[in-house]
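Report on one structure; see the data block that follows.
Left out: one protein chain. Kept in place: all the others.
When the chains are written out, they are named A and B in that same order, and each has its own residue count from 1.
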Amino acid sequence: MADFEIDAAREVTYDESVSKSLREMLRKNKTSAVSLVIVVLIRAAAAAAPLYLKYNPNKHSLKERFAAPSAAHWLGCDDLGRDQLTRLVYGARISILIGLIPTSLSMIVGTFLGLLSGYAGGRTDFWIMRAADVVLAFPSLLLAMVVSYTLGGGIMSIFVALSAVSWAGTARVIRAQAMSLKEKEFVEAARSVGVSDPVIMFRHILPNCVPNLIVLFTLNIPGAILNESSLSFLGVGAAPPSTSWGLMVYRYKTYLMSYPWLAIAPGVAILIFVLAFNFLGDGVRDALDPYMKD
Amino acid sequence: MFKFILKRILISVPVLIGVALVLFLLLNVVPGDPVTLMMGEHIKPDLIAMFRERMHLDDPVLIRFGRYILNALRGDFGVSYKEQREVSDLIAMAFPHTVKLTLYAVLVSWMIGIPSGIVAAVKQNTFIDRVFMGFSLMGVSMPVFWAGLLAQFVFAYKLEWLPTTGYYSFRYYIMPSVVLGWSSAGTVARLTRSNLLESLRNDFIRTARAKGLSESAVVVGHALKNALIPVVTVMALQIASLLGGAVMTESVFGIPGLGRIAMKAISDRDMPMLQGTVLFTTAIVIAGNFVADVMYAFLDPRISVDGAG
Partner (left out) sequence: MLEIERLRTHFFTSRGVAPAVDDVTITIPPKSIVGVVGESGCGKSVTALSVLRLVSSPGRIVSGSIRLDGEELLTKSGSAMRAIRGDRISMIFQEPMTSLNPVYTVGRQVSEAITLHRNVSRAEARDGTVEMFRAVGIPEPEKRFKSYPHQLSGGLRQRVMIAMAMACRPELLIADEPTTALDVTTEAQILRLMKELETAFGASIMLITHNLGVVAEMCDYVYVMYAGRIMEQAGVFELFDNALHPYTSGLLGAIPRPGGGRRRLFNIEGMVPSLLGLPRGCRFSPRCERAVSRCHEEEPELRGVAGEHSVRCFLYGGEGGAVS
């Protein structure tokens, strides 16, 4: 099929230029490059945790309660004598998961609805966009709070709550992109040779939304991590024994005045991780900006 | 201008009704019987039936929603299960504290975000750019409650400069406002920076330079006004995130505002209270959006004059 060949050729150059811009950005923008290294290091450290950590994150040791940072316990021990560094690394796993899963979920839903809205137009578009308006009108944390409350708390309800608040932004961006792409020649051409609507949406329009998706992804993850920590703090977040950084801050805040390092360490971990993501996201957005305008 | 305002109001109303519907549905599928929640576990079954009847809890959901909306429009959000008082009274008591905190926080976020954004744009892609943006983004990158706790630890506990919790004078509001304002300074800084960079690429900037204006006069006198007009619209987004952040800030600093009562409603499983507070807060956000749009139109001569003519 001639139109398929043209389409494939176009995609290849497009993908190549996107990844080329990203590479160039990382080469020139040192802050973003360093941020990427930090994010990757934290991810790797969390994934490889059992390989190098000698303590069990849930092993109590009453005689080491509130042990100050030392050679044996770099970041000290908590109120139950658990090694803080070990808990921090295991907490990273949950926090990263909480960054990734709701972000991915909300982006899948948001992308699908955005494509549908922008491509189909008419009534479909109207109702999807009004739903997005409603979701965007809520302060996201309050909506997440209510959803999480309705679902009864726990990690699954966090996933749902965080996805529920962030699909709308994605849907809006993708809709705008789909609407402008719908008018482009290659879509007209595909339609004229009888390519079906779902194929046009997913094979022809979706690949052109990749830069937008990359940017949304890097900018949504830090938001999800922060919101999770807030929900944990409000008592509707992840439940023990699975621990996240947010939950750790919440748990150890009681001891802030006497054993400050317990609450400071997980907060600093959140700060570094999220800040790195924010810098990375800014760099990615600047690099991909030209692709998002056409 | 009048037409424009009217149109914006007409857009806001269905959104607000949608918000109320979503909230109502979410909170009415919540497990647990409201009467038991209100009266305690050991209440007799016939009393439960009586209360259910009086509270119309057995009517279809949509009818109850209709009744709720009509009452809410008159300012009646029902009675708190826990406090046994009108929800609207409790909101009225809490609201001024939140307004005060949010306004201070907006000021702080602009005081940090706008200058940082300007410096970062003028020194684009230099070390100074990264330092100023980094400082602003730090606020967005940490949990508000953690920043609040840390501030208490350092400034109240260690240095003893400021009071820990309370709401009795301006001094009590310093830490919460700075913590909350810093949390949205990054957004303001990002927007100021990117708008200013875009504004500096305009042809009229070259005209201003060709006139002989100094670089600072060009930036402040010609680029900034254009760049800051869109920043006004961010105020609406800011109000949403600040009101969200206020939940945390208020609970850390013991300020009895809207966030505090929303949180209390969650732990008490006090449905009318939670519903009323969230609905009211969201209405404020929508109103904020509306004000920002009108201000935008007012500040930009291209829009306001066309609208008047």
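One rule holds for everything that comes next: contacts are C-beta pairs under 8 Å (C-beta built on N, C-alpha and C of every residue); 3 or more make two chains touch, one makes a residue touch a chain.
Please read these numbers as outputs of a predicted model, since none were measured by experiment.
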In the intact complex, which of the depicted chains does the undisplayed chain touch? B
Have a look at B:Asp58, B:Glu160 or B:Asp203 and name the one touching the chain we're not showing. B:Asp203
Residue among B:Lys7, B:Arg171 or B:Lys225 that touches the chain left out of view: B:Lys225
Which parts of chain B face the unshown chain closely enough to count as touching? 202-204, 206-214, 221-222, 225-226, 229, 300-302, 305
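In this section, only the chains that are shown with their structure count from here on.
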Touching residues (chain side chain B, partner chain A) in the complex: 14-16, 18-19, 22-23, 26-27, 29-31, 125, 130, 133-134, 137-138, 140-147, 149-150, 152-153, 157, 186, 190, 240-241, 243-245, 247-248, 251, 262-263, 266-267, 274, 278, 281-282, 285-286, 289
Which stretch or stretches of chain A touch chain B in the complex? 29, 31, 130-131, 133-135, 137-143, 145-147, 149-150, 152, 222, 226, 229-230, 233-236, 246, 249, 253, 256-257, 260, 263-264, 267, 270-271, 274-275, 277-279, 282
